[in-house]
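The complex appears here minus one protein chain, its other protein chains still in place.
Every chain is named by a letter (A and B) in the order it is written, and numbering of its residues begins at 1.
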Amino acid sequence: MPELSYREAVRDALSRAMRADEDVFIMGEDIAEMGGSMGVTQGMLDEFGPERVRNTPISEMAIVGSGIGAAMQGMRPVVEVMYEDFLTISMEQIVNQAAKHRYMSGGQLKVPLTIRTQGGAGWSPGAQHAQQVEAWFVGVPGLKVVFASTPSDVRGLLWSAIYDDNPVVFFEHRTLYGLKEEVAEEIEPIPIGQARVHREGEDVTVVATGRLVHEALAAAEEAEQEGVSVEVVDPRTLQPLDEDAIVASVKKTNRCVVAHEAVTRMGFGAEVAAVVQQQAFDWLDAPVERVGAKFTPLPFAPVMEEYVVPHAKDVLEAIRKTVQRDGTS
Amino acid sequence: MANEVKLPRLGQGMESGTIVKWLKSEGDQVEKGEPLYELDTDKVTQEVEAEASGVLLKITVAEGEADVGTTIAVIGEQGEDLSAIVGATAQPVAEAAQEEGSPGAAREQERERGRDATTAEQMPETRTPSQGNGAGARIKASPLARRIARERGIELGSLKGTGPEGRVVAEDVERAAAGAPAPAAPAPAIPGEIERVPLTSVRRTIARRLTEAWQAPAFQIAMSADMTRAQHLHARLAEQAKEGEPRPTVTDILTKACAAALMRHRAVNALWAEDAIELHPSANVGIAVAIEAGLVVPVIHQAERLTIAELAAARADIVTRARDNKLRQEDLDGGTFTISNLGMFGVEQFVAVLNPPQAAILAVGAIEPKAVPIETGLEARPLMTMTLTCDHRSLDGATAADFLRTVKAFLEEPGLML
Partner (left out) sequence: MAKVEQRRGVSDETLREFFREMLLIRRFEEKVEERFRAGELPGFLHVGIGQEAIAVGVCRALADGDVIASTHRAHGHTLAKGTHPNELMAELYGKLEGCSHGYGGSMHLYDVERGNLGANAVVGGGLPAIVGAALAFKFRGEPRVAVAFFGDGATNIGTFHESLNLAQLWQVPAVFVCENNHWAESTPAKQHMPIEDLTRRAEAFGMKSLKVDGQDVEEVHRVAARALKHARDGKGPVFLLCETQRLVGHYIGDPQVYRDKEELNRLQETADPLELLREKLGLSDADYEALDQEVQELVDASVEFAKAGTDPKPEDALKNVYA
């Protein structure tokens, strides 16, 4: 079993798809000679040439928009938007065009486009290079939204995204690129819309995405020492959402914590909490706790950044709250 | 034109009242100003007068608790159509009032109904608004705890919650279901021996206020006064009393002594106002009166201005009205000091609980002959022990002692205060 980093896993999925299928190509800023700002596409120019590994001008509207046009002609483009923050520039094309062409045409068109992007704090880039905006896209009918947290997941999900006939906004986390994991020789496609239970537990379910999956796993270890058994569930796909898996877990543990790096307010966790209370109300033994970033733009100074985004200790604190027994709050 | 009779707000902070009984029946002619019904507020039971003349067409709240502003009756002309008024407002209130008036009974019914989901979820909510105390308050329980309790027929109210803020969580219900001793399960009732007396609002107020009072840092000082001269004065005043006028009592002399002393020691004539201490210009002396429903403290306002005879008249008036449940709100408001006299019951001395926000309350025992050393040996003198309970937030020991010494001096030399 080969060991792949998260970065290599993304590259592996892209390369295998491009080898298998001429309709697949990639484009984005600095992805060719430089190999992408995160090094994800390193070496791909040599293998596939400049036609299929296309460096683009700094033109997020045209990058996404031309991807849409090619996808509507039956190709399966994978475009890279260098930072999540820059999705804002291409927002019109994603929200008004990619998401709606199928609907507005009454089902005549398909837009099999994958929009890869990455973000996340932990390296002090400041306010315009690390924001987590995945929740914005979950509210747009017509889009699928994926946020993978491990090498095997990112590889299997990217493959499925490329072969999905809908536009998929595919989030990667900046701080996970170096994360390594043993993966199968062949890609095992992971269905879009299927959650993963990372760790089974009895007392509390933590529904976490992205980096917070790993923070939640660390928190679960600590909680174990305190006699609290924690189940960690990563939805992996935010739209469509594997509600069944989340609800089943909460019905087992009777308590739920939601955790992500994006701000808590209107974060994806709010949706999970709503689903849980609606479908598992009579199984809840404590209010759903939320873990997310404080409501600020991301600050630059490392001490402030560290303070704003959530870590394992915040997840642990939320876990403790849900199992609190001492009567204080 | 029909006039709705609405439950009035009769004092600051009054949110609801309990209608004890109607003094008129439906169909009776009533005149404006005529007593219409008896209302029990958290301070007093009083007669409320009609605000309009006409025929009492409809009583919509016959008895029980109702919120201020609730339409409780309609006065108008014979034959008027009341459907718009009565149908729209009165009925639901009447129902709610009945349910809220007897939380014990409501719980009983709840148990009988087998705690179906509707009951469990809705009943507490209908009670919450006007009740606000333990008896009818919503039980905090997690959804899971509620479901398990429902499925296993366990009474949530009988459980002590161990979750945050006392929330009943699943574990609490499961412990109860397993038969383990629940932390606060009620002791098994002995059939037929315990009588549950529903709280009147007066009793509830007493409980609440005295519990509050218990939280104040209080201290007591005691002194005995030689009542020889006071008794002489009493005898003389009693002789002078005119036919038909109330005869002054020792209490009246004591009230006079206290009022005069309060004027000299204004620090004692004080109210604790959280962010300040209010020193009042008049001695509004409350007299604790035992009545059937409990205890009330009607106030003699500006006692320092009244003669002992006038004090006697005022005292006689409020005590009579207190016993007849005819006190008005203003009789109860504004007290700055309280006297509680249990001497007539043979109590030698006792400690009274503060009557917040007043700074002090004087507990007075019986006048008993005691051996007192004099130059030639011992002599029996009529002594009366007074115990002053003070709110230490408002008052310090020396100030209190000064005051009490003045009261003692006035009683021993009544001429000083006159």
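Worth pointing out:
By definition in this document, a contact is a pair of C-beta atoms (placed from the backbone, for glycine too) under 8 Å apart; a residue touches a chain by one contact, two chains touch by 3 or more.
Computed from a predicted structure; not experimentally measured.
In the entire assembly, the chain absent from the figure touches the shown chains A. From the options A:E92, A:E181, A:D282 or A:E317, the residue with contact to the unseen chain in the full assembly is A:E92. Contact with the chain not shown here comes from a single listed residue; of A:T41, A:S66 or A:T114, that residue is A:S66.
Residues of subunit A in touch with the missing chain: 22, 25, 51, 54, 56-57, 59, 61-62, 64-75, 77, 92-93, 96-97, 101-112, 141-142, 144, 165-166.
Rule of thumb we're sticking to: only the chains that are shown with their structure count from here on.
Between the CA-based centres of subunit A and subunit B the separation comes to 64 Å, rounded to the whole angstrom. On the side of subunit A, the complex with subunit B involves touching residues 254, 281-286, 321, 324-325, 327-329. Listed in rising order, the residues of subunit B touching subunit A in the complex are 142-147, 162-166, 169-171.
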